[in-house]
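So that we are looking at the same thing, I have put the structure below in structure tokens.
A selection of the complex's chains, in situ.
Think of it as A and B in the order they're written, each chain with its own count starting at 1.
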Amino acid sequence: MNKLYYLLIFIPISFLSKEVFHLSPILTFIFTALAIIPLAGLMGEATEELSVYLGSRLGGFLNATFGNATELILAIFSLKAGLLEVVKASIAGSIIGNILLVLGASMFIGGTKFKVQKFSKNSINFSLSMLTFAIIGVIIPAAFTDNITVADVNPMKYENLSVLIAVIMLLIYISSLYFSFFTHKDIFGTEHEALTGKWSKKKSIMVLVVATIFVAFESEFLVSSIEPMTEQLHLSNLFVGLIILPIIGNAAEHSTAIVTALKNKMDISVEIAIGSSLQIILFVAPVLVLLSLVFTPMALIFNKYELISLVLAVIIANKVAYDGESNWLEGLQLMSVYLIVAVACFIVG
Amino acid sequence: MNKLYYLLIFIPISFLSKEVFHLSPILTFIFTALAIIPLAGLMGEATEELSVYLGSRLGGFLNATFGNATELILAIFSLKAGLLEVVKASIAGSIIGNILLVLGASMFIGGTKFKVQKFSKNSINFSLSMLTFAIIGVIIPAAFTDNITVADVNPMKYENLSVLIAVIMLLIYISSLYFSFFTHKDIFGTEHEALTGKWSKKKSIMVLVVATIFVAFESEFLVSSIEPMTEQLHLSNLFVGLIILPIIGNAAEHSTAIVTALKNKMDISVEIAIGSSLQIILFVAPVLVLLSLVFTPMALIFNKYELISLVLAVIIANKVAYDGESNWLEGLQLMSVYLIVAVACFIVG
């Protein structure tokens, strides 16, 4: 069994910390975060198992759409709590987390075992090309606004613009699924290892449902402890959204990517990092913009820090995939860039 | 006969609208725009036909230099009318129009007929490399100025800088013609289909002269209706320059690029989009800066919106040409980015 699952013990601990002993919000935040990590892993595993029974198209769709369910649930509760800045930052943070930290750690740790690790450029090129265009799409509105005055003058027009872009992004997302599963399905090999269906269909559904319910509860705990925690620790919302939340939301994928890198299956590690970033930008972000209309409308106009992070993510992802090879030094450099972003955000942000 | 030529009927209609019935400037603008589209097509066709009779060097030069004559004439009348912001925006707009809209539509429509369309990376690499350096050249002055204060402090020094850069760009343009037609002419194949000279030399010259004269008249009509139209419709000069004028100026090339894509000659479609962008930046823009000295000197310092558009154009052109392949989804993504730019410019600009 995956060692991550020992962390499930933090489900009762976080509950006791929050509801019974009323411990400090910092402790509650940590316990809840530790509880979410294995739950996210279970959700991912159950989604993959279930997809075996649904056939390649519906299964692929399920995988593509619920792969970042934890991030989505966490963001919905943040939206509900009015933490718009945290939600926006966490979208950018999830992408740099995937490309700099998840991929960097995979390349570094994999590289300590294998001198050079190769991966197919072609299979990644499709996702990478999509990611490049998608990120260009979401940074355009920021280019057309002055960050400072966004809030004041006429927020309505920025919200309208965001909704329009969200709709375009979702249409591109649906088109890309149609492309992958219908018109060009032959160019996508069996990327993932053939799953043998170690869980029954019924068990997969049960695990998925139960884990989702627990993630939802824990997400509400986590979100409610963000504000008191940031006040006590003098952290900025930007730091929480850009660095801390994505580390929690990506932890399960992070662990999978490193394990596959250690098995010298770098193709899968790269696909996890880039594919996950693509889902965030084409599916999670637009869904959040549309859902925000129910709570407080969120104009998805990134600030300077988020923009830079997104642009870096695109440049580095393209640079890394360019030669189809990785080694420990490349991994170390990716992690260093992440560390610099995190430190700069902590000190200045 | 090309179906576009039916639009020639709008030459008398636009004349009647403007001079006889004094219709609303919006209608005059639309009629004039519809008249310019087939005229630009005729000018392009006559230039190509004429080049057959001039031999490969002089013909190539003619084609390279007058390929964007419509844009040039339109811009000169805008300059004369003092619409400097419109002219500047139309330079950037012509480039994103070519790369996002013309190329995107070609790839999308071609891709609905052919699963994957291939084009030679090598033949495009030269133009693409030139385009990258040229765009870097024109964005440098903007980096060295603060947009807000450009107009106030000492406009003279920005005009001097623009003139210097225009001269450097023209020298690079002349060098590139020398490179293409003398020192390295063997690396350029017969890019275009061999023209059989369906028009006589005399007919080509006549068509070119007559079409140019009509384009000049219609351009004057069009430009004179811009200001009353933008006022009535509450459009910004940025939107007119960045989106509307380039669509009119590029319509003929647009139609050619789609037709060649449908014949699975993607090489030509890509070359039209990238080659035309290159001509705009290395020839049309510097000529406009120098001509502006006769009217009101125009400092070619792009604003934030134009810069972003140009940078996007470079990144996307490089990304698209990278793998030498296209499909309908790639085309759709290019058009989506264009749509987002247009919508953002319309709502916010």
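The rule is simple: a contact is a pair of C-beta atoms (placed from the backbone, for glycine too) under 8 Å apart; a residue touches a chain by one contact, two chains touch by 3 or more.
A quick note: this is a predicted structure, and the numbers were derived from the prediction, not measured.
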Copy count of the single sequence across the entire complex, 2 present: 3
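Keep this in mind: only the chains that are shown with their structure count from here on.
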Distance from the mean Cα position of chain B to that of chain A, given in whole angstrom: 40
Of chain B, residues touching chain A in the complex: 115, 304-305, 308, 312, 315-316, 319, 323, 327-330, 332-334, 336-337, 339-341, 343-345, 347-349
Contact footprint of chain B on chain A as seen in their complex: 125, 129-130, 132-134, 136-137, 140-141, 143-145, 157-158, 160-161, 164-165, 168, 171-172, 175-176, 179, 183-184, 318
